[in-house]
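For this view, one protein chain was removed and the others were kept in their places.
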Amino acid sequence: MPELSYGEAVNAALHRLMEELPQTLVYGEDVGVPGGVFGVTRGLRGRYGERVFDTPISESAILGSAVGAAMFGRRPIVEIMWADFSLVALDQIVNQAANVRYVSGGRLSAPLTIRTQQGNAPGACAQHSQCLEALFLHVPGLRVCMPSTPQDAYDLLVTAVHCDDPVLVIENRTLYFGGKEPVQTGGPVRPMGGARTRRPGSDVTVVTWGAMTGQVLAAAGALAGDGIEAEVLETPWLNPFDTEAVLGSVRRTGRLAVVHEANVTGGFGAEVVARVTGSGAPLLAPPIRIGTPDVRLPAAPSLARSLVPDAARIEQEVRALVGKPPAQAGAGQQAAGQGAAGREAWR
Amino acid sequence: MPELSYGEAVNAALHRLMEELPQTLVYGEDVGVPGGVFGVTRGLRGRYGERVFDTPISESAILGSAVGAAMFGRRPIVEIMWADFSLVALDQIVNQAANVRYVSGGRLSAPLTIRTQQGNAPGACAQHSQCLEALFLHVPGLRVCMPSTPQDAYDLLVTAVHCDDPVLVIENRTLYFGGKEPVQTGGPVRPMGGARTRRPGSDVTVVTWGAMTGQVLAAAGALAGDGIEAEVLETPWLNPFDTEAVLGSVRRTGRLAVVHEANVTGGFGAEVVARVTGSGAPLLAPPIRIGTPDVRLPAAPSLARSLVPDAARIEQEVRALVGKPPAQAGAGQQAAGQGAAGREAWR
Amino acid sequence: MSERRLADLLAMWRIRAFEEKVRDLRAEGAIVGSVHLCVGQEAIPVGACDALEPRDALFATYRGHGWALARGVPAEPLFAELLGRACGVNGGRGGSAYFTAAEYGFHGENSIVGAGAPIACGAALAGRHDGSDRVAVSVFGDGAMNQGAVHEAMNFAAAFSLPVVFVCENNRYSELTPIAGMVRDPRLSGRAAAYGMPGHRVDGNDAEAVRFHVRDAVEAAREGGGPTLLECMTERLVGHYIGDAETYREPGELDRIRRREPIARLREGLLADGVPAAGIDAVERRARAETDAAATAALAAPLANPATAREHLYA
Partner (left out) sequence: MSERRLADLLAMWRIRAFEEKVRDLRAEGAIVGSVHLCVGQEAIPVGACDALEPRDALFATYRGHGWALARGVPAEPLFAELLGRACGVNGGRGGSAYFTAAEYGFHGENSIVGAGAPIACGAALAGRHDGSDRVAVSVFGDGAMNQGAVHEAMNFAAAFSLPVVFVCENNRYSELTPIAGMVRDPRLSGRAAAYGMPGHRVDGNDAEAVRFHVRDAVEAAREGGGPTLLECMTERLVGHYIGDAETYREPGELDRIRRREPIARLREGLLADGVPAAGIDAVERRARAETDAAATAALAAPLANPATAREHLYA
């Protein structure tokens, strides 16, 4: 198995898809000749020529043309460089792509894949930092996934492009150049959906997705040191969402924490909590949501760091949920401030 | 007190605001000389001339210019004819208006008011039927309200335009031409926020907003006939949201149902459920959400009627929540089908 | 020659009879919701569709009943769609403003102003890769020329020489507002130059003129010449939507419009050429009879079944 970084895994998936599906097209701003601002589409233009091209800075034209090409048998894979930019052309995703199959009673379809990436990174401003998955998850007719590992970056994209409906694959630029891992390429197309138990545990279920998964796993490791066993459930597919997997885990642990980078109010964490509590699964403590407080994202790292959830804050909040005091005060206190901030975020 | 319909109340508020705030401007598509496609801005152009005008079909220009004018001391009241159309220009609301105050550290502000209307009406297609409040409620920096009565249509708009931040006032076209009610005009500017106990009750708290309020009140009336006392809490302001009022009621009733017209998954009902269950308020039964199932809205009334929640379905679902059987089977059965449909919507 | 003009007359009458029937059904309440009629604008779809081939793609607006008919969609499933019947072209899901009939080369109405233009670019783009030599026609109004998506689509098509024909139906109003006040230069075809593509103003009340220009643009597009913008000048004989009080009309405006509307004009032309009145009037009677029969059949069909309302959201 080749050792690939997250970005290289996306690139490998694109190469595979261009080979196995002649209907695929890859286009967007700077994705052709330059190979993408993050280098993720490198080598495609040279290899597949006209099927890969650069576009004007026209998100409505990029997305709209992808809807039209998909209606006519192509499988366009278009890139929206930052999820924030989708807001200049959301109509094409929500009012157009999502309606094609339903309104035509299944006689037409729009199997396009929208690759984008989102989230905060050091120094990024409020217009380049948002996590917008909740917006897309409120739209029936779309599929949405958020890979956090090289293997998922590969598998989810392959599944998305083979899917006969519009799919958003939301990547994260802070992961593109992360460590290399063995990635099984060329395997069978995996089914959509499903959750991953990234760490088994009995005291609390922590549901998360995207780049936060790394922070949650770090927090879970630290908690284990104090004898708190957190079960970390990653849900790379958010639509379809594996509600049963979450319920199964919560029935075992009796506690639920949902962690996402998006701001708390109206985030998809609310949906997860509502499904779990709505199911009547017995809980030993009120469920908690950990996310960015409801503010805009400031560019200064010193400010942004105090807002975006990190392992220390997650550890502190989950520890409080489970109700066991920290081993040593230091970490606890330091995180306590942030924890308080996070908890009051939506009050 | 004048007797006004919902639409007339909006018009009265606009006249008052033009009189008392010289900085106000009113513009949008067909709002000037024609007086609006729903007649809601009638009489303004003739009376206030240049301060009221029609615009090209350019939502980005309408919203963006409102942001700019607001940064320079105006109080623009712009209309987006259907909430669905905001998706062609969401950038100006989310990436621009919502950032002005925060990013400038309070040295600049964008006190614009966006009037729009949303929801399904008989025969409306999937591109003219969406309820999008959840999208805006996930965006820190915006204020959002949804009036359902003539008095609130008047009061909320007055408060919105006096607010120093961007506010979305989401109206509903099925209410514009509803019955006339006495409306207190010219009163003091009310504070933002707060909830309305539209009907007191002890068995269950039903939280709702917008046009659904009428359906919920009808259902509550029917339930009372069977001795089920539902407390109907309307939250015309969704940001700020009066979480305390909801918690206070739920602590008394021990049961929670949230009803909205928007589709269930990712709707703001999830946020309400997450806040209530997260608070640890004791519940006698798992909270329920009643909304449109996760589909696109079909134009045929026979189809749409089976999807959008109505009094019969709400009555049935709330009855099931409280756990008392219906008086006569008929209604119960008929609604049961829809109830089942609704409940499984997000599974 | 007069054969073709009689064929145009029949095609236009089929549209007008359809629209007038829709107006009546809406008045009776059999059709609900907002409906946008194209009465007075029939020459554009009739002339344009005659220049298209089955493989070509056509994207219209909410004012698209005439385009669907001109493309060959039978009246009955269209009436059925407007009436929310299971046998409607979309099974009742689309309604007046959003129906599609891809099997007839009609890729749909769209009720978001300007949204169809980028989608048409995609249909053209697909044609470049599937070897179909497809040309895509994007239809929109004068007001849509000020929508960002239309600008992006025109530049996208021009930059990549995509085979798209942009047909702007300039009926001088955007809903209730005259386009004249919403642009500095009312000659919208002039905007084509900004994108480096040809643009022409066309007599949109003359099916023959429309046919000529669309055929020419389609030919250029198929040969790799890229897109063309055609501004077809026309006028609504009716309101923007049914129920429009039309308070924006100048005194005598409708009388003036009636004098130059396409059906009356063609009728006069045919009479002047010695075509007997009886033959001309027979065309109208035939269209109305067919249309009434289609409406009657549609009315007799069963409503869309609520049990199916959640099907086909996903594959």
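Observations
In order of appearance the chains are A, B and C, and numbering begins at 1 in each one.
Operating definition for what follows: a contact is a pair of C-beta atoms (placed from the backbone, for glycine too) under 8 Å apart; a residue touches a chain by one contact, two chains touch by 3 or more.
These numbers come from a predicted model, not from an experiment.
Annotation: of B:103, B:175, B:217 or B:321, B:103 touches the absent chain (contact as defined above). The residue from C:67, C:99 or C:195 that touches the chain not shown here is C:195.
Among C:151, C:236 or C:267, only C:151 touches the chain left out of the display. Of the candidate positions B:16, B:45, B:74 or B:319, contact with the unshown chain belongs to B:74.
Only one of B:7, B:141, B:201 or B:236 touches the chain withheld from this view, namely B:141. One chain of the complex is left out; on chain C, the residues touching it are 146-149, 151-152, 155-156, 158-159, 161, 181-185, 190-191, 193-197, 226.
Along chain A, the points of touch with the absent chain fall at residues 29-30, 32-34, 37, 54-61, 84-85, 88-89, 121-128, 293-296, 298-307, 341. In the full complex, the hidden chain is touched by chain B at residues 23, 25, 50-51, 53, 55-56, 58-61, 63-74, 76, 89, 91-92, 95-96, 99, 101-109, 140-141, 143, 163-165.
Convention: only the chains that are shown with their structure count from here on.
The most distant chain from chain B is C, comparing centres defined as mean Cα coordinates.
Centre-to-centre separation between chain A and chain B, using Cα means, comes to 29 Å.
Between chain B and chain C, the centres computed from C-alpha atoms are 35 Å apart.
The residues of chain B that reach two or more other chains are 60, 84-85, 88-89, 125-127, 294-296, 298, listed in rising order. Listed for chain C are residues 90-91, 93-94, 98, 110, 112, 115, 148-149, 313, each touching two or more other chains.
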